[in-house]
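For this view, one protein chain was removed and the others were kept in their places.
So, chain A:
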Amino acid sequence: MSLITTLARFEAVDSGRAQAVATVRHRHLSARPLVFVPLTTAGETGAPLGALVGTDRDAPRLLVVPQPRDRDLRFGFLADLADVVLPYIDAHAESVEAAERTETDPETGKRVKVEVELCADAPQLIVPSRAGLDLVRLLGRSTRFRRTAEQDPEAPHPAPPHIPLLGRWLTHYGERARVPGSSLLLALTDVLSRHWATGQSSLEDQHLGALLAWIDPPEGTSGAEAARAAELARDADGQLLCPPAGPATDPAFDNKLLAPAIERYDRARAALAAAEDAVAADDRLAALTAAEREIRDLVASRTRPTWDAVWRGLDLLRELPQGAYAEERWTRDRWSFTGHRDRVLAGEPPQPRRDDAVTAANKLATREREQARLEAQEALDDPLVMAGRRLAGEAFAGEVIDVVMAYSEGKRPSPRPLVTVRTDDRPQAAERAKVYRSLGGRPQSAEVVGQEAGGVLVLRVLDKMGRGKEPEPGSVPEKGDRICFTLFEHEQRGGAKLPDPEETPWTHGGPPGEPTPEAPDAVTEEDVL
């Protein structure tokens, strides 16, 4: 935890309210996000119990699996989920704009510009917490290898249509969420804690109710009290007043309310199956419907508070103006969405269960690059974030107290002005260290030539001064200017090109070979995990 975050947490404890650690919103928020509040059942990993899902905060769609172990009911749930998610995705996939991309021409090997489509906007999926991200991945994994009867008439347990496609999209979103700074799939607790520091631990911040209690406590209570109530307060029946955001449910709810309700449902179903005549069947069907309705009401009662909390959190975030670079990162999200859309359209197989060596290395390289880019961009977008970097000695702001014109040696002398800056910050700048400042959105670099007592640094400006002998106007700081330099680079270099997977070298096991269809689970053969 950085020093400035520690300070903000102290202040939060002291004042009883979460403290802002950002002055702008560092993540893109779609005008019409799809919110997904899932619940799972204890006992089987990733067995959905139900969900609220939709884009309209007043009219969520409630999906329920009255017997979570029943695979047919689970498929029904997933099919219903696909009916909500896929039309939302398709609506975005259709609206495109023209864009250019640099590609390697397969024949000449040269880098050429090609005209391609870029989706004008991308669908954004919001889950309440980090555990929700994992569930999205798990649902993706357990559905993308399924085969529908249409794809494979011989499949022993055919999946309803659309389910494999839903799995591929959820997988893509789950993977994209691992890219730092991406916004296709967001966990609300992560986004809120990026912008506010509370007086509780970061582990406790993963409780959406407690986090919101710190950020926006009810009138007359402190954040600490409200957070404690959100975590612990129970009604007369011992049920939490603020149900956990899930996907896991509270054990008291499971034991006292859910388990008996599911048992009644099971009994009603067994009774219906055993009905011997139509009159009895009618009665028993009514009993089954009532039992199912009871479970639906229970699931609704545990998801609706979270659903409302998610929208409230989004409201709070929307009050912050969006950071300038967040849009650029969103454009990369749109590219990611468009890329997957094209792969689906091209009939490519689902994402493999495990990445091959080259894909894994490429993903890691991308994420490290994005992480460095995100850290730099957030600091450039937000003086409060920059203040944290300054406090850590990774940047400094100060006043220009002298500028001396100087030139490089060589045949064509170029301007290399010496700029003296006085700062109250304590940058950890070694001699000859490179430093950078933003000049009209582009990084200008300088090197540290000397340091004197009293926070005085002499810098030699190295670039962005034009081609002539004299620097272009405005490209060199002037005496009296307030400027801010960073010790970190603003832009990231592209990594080296890795070999194609078919050319994986001997050190990494050689080429991965042809993909084979995934085998069903050894214990429950109706699952393909």
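Convention: a contact is a pair of C-beta atoms (placed from the backbone, for glycine too) under 8 Å apart; a residue touches a chain by one contact, two chains touch by 3 or more; residues count from 1.
Criterion: contacts and distances are computed from a predicted model.
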Protein name (UniProt record) of the chain left out of view, among "Branched-chain amino acid ABC transporter permease", "3-oxoacyl-[acyl-carrier-protein] synthase II", "Helicase" or "(2Fe-2S)-binding protein": "Helicase"
Of A:343, A:367 or A:422, the one touching the omitted chain in the full complex: A:367
Among A:62, A:357 or A:435, residue touching the chain not depicted: A:357
Interface with the unshown chain - residue positions in chain A: 178, 180, 354-358, 360-361, 363-365, 367-368, 371-372, 392-393, 428, 432, 495-499, 503-510
